[in-house]
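With one protein chain held back, the other chains of the complex are shown just where they sit.
Up next, chain A:
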Amino acid sequence: MKPEWSQWAQEAKKQFPEANSSLLPLLHRIQDAEGWLSDETIHDVASLLGLTPQYVESVASFYSLFYRQTVGKNVIHVCVGLSCALAGSDHVMEELEHKLGIREGQTTPDGEYTLLEAECLAACDLAPVVQRNLRFRGRVDATKLDALLTDDGKEVNS
């Protein structure tokens, strides 16, 4: 357990009338710092909030944005919803698989990139849409895919 986590747990608890509401915010904050949620982290969060590890695991495993396995420094989500599919998202996914040398669901060996599918990201006006670490890139084409992988990460929103 990192020393600051118990402070974070206290802050999260104070935000809500009932302490259990602090579980998701605390998991978010720790994952933002650590990159993912290890078994050890699940146990630590449980003890910080007075919950069982099984309960924390049952919650964490329900939500697709909580990573229970290591992910790359850059998590790339390709929206595969219908509107993005109509604008070529399958092609975007194939291009990214090709560029990164991995398949959907995998992480590059250097730990830089994880490539994942996302269900409709509610940005169909910008289809096809990709998120890098949850920052939107819209109307993605070949040029923008290169930029997505190589730029400094100061992403534009929408």
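The rule is short, and it goes like this: contacts are C-beta pairs under 8 Å (C-beta built on N, C-alpha and C of every residue); 3 or more make two chains touch, one makes a residue touch a chain; residues count from 1.
Keep this in mind: contacts and distances are computed from a predicted model.
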Exercise for the section: Tell me the UniProt name of the left-out chain, picking from "NADH-quinone oxidoreductase subunit F", "ABC-2 type transport system ATP-binding protein", "Sodium ABC transporter permease" or "Proteasome subunit alpha". Expected result: "NADH-quinone oxidoreductase subunit F"
Handout entry: Residue touching the undisplayed chain, where the options are A:D90, A:E112 or A:D151
Key = A:D90
Practice task
Out of A:L23, A:L115 or A:L148, point to the residue that touches the absent chain in the complete complex.
Solution key: A:L23
Practice task
Spell out the interface residues on chain A facing the chain that's missing from view.
Solution key: 15-18, 20-25, 27-28, 58-59, 62-66, 77, 80-83, 85-91, 118-125, 127-128, 131, 133-136, 141, 157-158
